[in-house]
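Note that one protein chain is taken out, while the other chains of the complex remain in position.
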Amino acid sequence: MSPLALESRGLCRSFGALVVANMIDFRLEHGARHALIGPNGAGKTSFVELVTGALRPSSGHILLDGVDISHWSQAARVKRGLVRTFQITALFRRLSVLENVTLAICERFGIGGGLFRPVGRHRAAIEEAFALVERLGLADEALCPVNTLAYGRQRLVEIAVGLGLSPQVLLLDEPAAGVPSGESGTIIEVVESLPPDLALLIIEHDMDLVFRLAHRITVLVQGRVLVEGSPEAIAADPQVRRVYLGERVPV
Amino acid sequence: MGDILSATVNIAFNGLAFAMVLYLISVGLSVTMGLMGFVNLAHGVFAMAGGYVVTSLMKEQGVPFPLALLGAALAVAAASIPVERLLYRRLYGGDELDQVLLTIGLAFMSVAGATYIWGPLQQPLQPPRWLSGQADFGFRSFPAYRSFLILCGAALVTALWLAVERTRFGARVRAAVDNLRMAQSVGIDTSRLFMATFALGSGLAGLGGALGADLLPVNPGYALQNLIYFLIVVAVGGLGSIRGPFLAALLLGVADTASKYLAPQFGAFFIYALTLAILLWRPHGLFGRA
Partner (left out) sequence: MPGPDAVGIFARRHRHHPLEAAPWLVAVAAYFAFPSYLPLGAQILATILFALSADLVLGYAGIVTLGQAAFFGAGAYTTGLLAAHGWGEPITGLLAGAAAAALIGLLSGIVILRTTGLTLLMLTLVVASLLYEVINKASWLTGGDDGLQGMEVWPIFGRFRFDLFGQTAYFYCLIVLFLCWLVARRMVHSPFGRSLVGIRENVRRMHAIGAPVGGRRLVIYTISAALAGISGALIAQTTQFVALSFLSLDRSGTVLIMLIIGGVGRLYGAFIGVPLYMVAQDRFSEIDPVYWYFWIGLLMVLLVVFARGGVLGLIEELRSRDGARR
């Protein structure tokens, strides 16, 4: 097992004149609790898209547990344990909460393409899905279509789906975005109770959440890694403070 | 050698004329599909209407040809506005299937409507005397009507491109096609822009249908028969593009004419195969954006 759960080397991507990723070298260790922060438009979500294969890099490499996955399909990466959630909820809107999670688990079990046994017969998958749904406090709404849930509850479903895939590396893209502060408690609990060997990368704007959950922080500005370090170091870094107070940083 | 040259010139000439007609009809479709994201399979109805209006005006009212053309374009543009306001508007940003079904329904209605008003037979276009016969261009003579078609088409295309590049309206259209939300946030009234663009595109289609009545025969089944041609021009050209469909129309016009001359037994096979190949190479069209 390689020392790094996830690594990017020299990752680059631009859209014409707009550079979203500029030679990003990133390292995520096993069991990491890592946060990626930066101002809007810094390229954080683009980074997730590049790493998960939703976007092709112009150059650079991505390694998952030491294996070069730069040319792998999205599905292949997920099968290997690289899982993401979406910043803007991306669920199967007219399907129930339970079904959303069940679909993910079926894919993980490898039965997602099964043509002849009804889903209902795959009891183990459904029960595991329900256990997850319960753990996230959604048991009462298990059979409700996702689009009838409050946005904050939908974010929880988003996380349930991600967890259903048994990730080795989990990329949470603004898990608490849009969640009223009274409800973000569940999210924090879930994150804190994740298995210690799972490598976690959180993208967040909520600094309280970041400092509570992260052991290490990377700051991304205009597609480039500005600085990386422990929460204390980042909080004290004058460059970071300049970025967040709005002054331009020479790149 | 002389035969090959002559055949080439004929193919180029007739292909160009056909391309002009296809472009005039399809450019509106390209822009509205790129701008409103609306799959309008009934676009051919506007072209057909233009053809019917011009032939009716000339035959029944004795209106001179240039006026009849203008009348056709304006009538179709005006008629398109209620269609956009009342029907199409509801489906912007909606399900593709809905748009397909709605517009196919309209196309079906147009077949019946045209038969009811003008009967089931094809309406031939009688070009005015000053456009009949041959026109002598010195080095050789060409059919007068088609020459007129090419020149008129070229003038219209130039005017259109200038309008898009130089006028404020054109700038607004380009901005909205590029990024609708940005355009809205800088204060462009997109609702009125849609309506104006749609009317302009439909008017042009009407004009194209009127001018091209001898290349694309005006009959009740027009909209469905020629649908695939218009879609090919738009898809190959690239949605939302103004120039792309011109290149696509040229390719399609010349290829279609060439295959009719050189290999008529293959029918439209070659065209479809070519379209398939181009769209597989460039799924967003030659000038489309990802």
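Order of writing sets the labels: A and B. Residues in every chain begin at 1.
One rule holds in what follows: contacts are C-beta pairs under 8 Å (C-beta built on N, C-alpha and C of every residue); 3 or more make two chains touch, one makes a residue touch a chain.
Predicted model, so just to flag it, every value in this text is computed and none were measured.
The chain not shown here is touched by just one of A:V161, A:V179, A:L201 or A:L220, and that residue is A:V161. When the whole complex is considered, the residue among A:G16, A:G113, A:G182 or A:P238 that touches the unshown chain is A:G113. Note that of B:S80, B:Q123, B:S241 or B:T275, the residue touching the chain absent from this view is B:T275.
The hidden chain makes contact, of the residues B:R90, B:R140 or B:R192, with B:R90.
Among the residues A:L64, A:A104 or A:L156, only A:A104 touches the chain that is left out of the figure. What subunit B contributes to its contact with the hidden chain is residues 33, 39, 87, 90-91, 96-98, 100-102, 104-113, 115-116, 120, 224, 227-228, 231-232, 234-235, 239, 265-269, 272-273, 275-276, 279-280, 283-285. For subunit A, the residues in touch with the chain missing from this view are 52, 54, 73-76, 78-79, 83-84, 86, 90-96, 98-99, 102-104, 106-108, 111-123, 126-127, 130, 133, 139-144, 161, 165.
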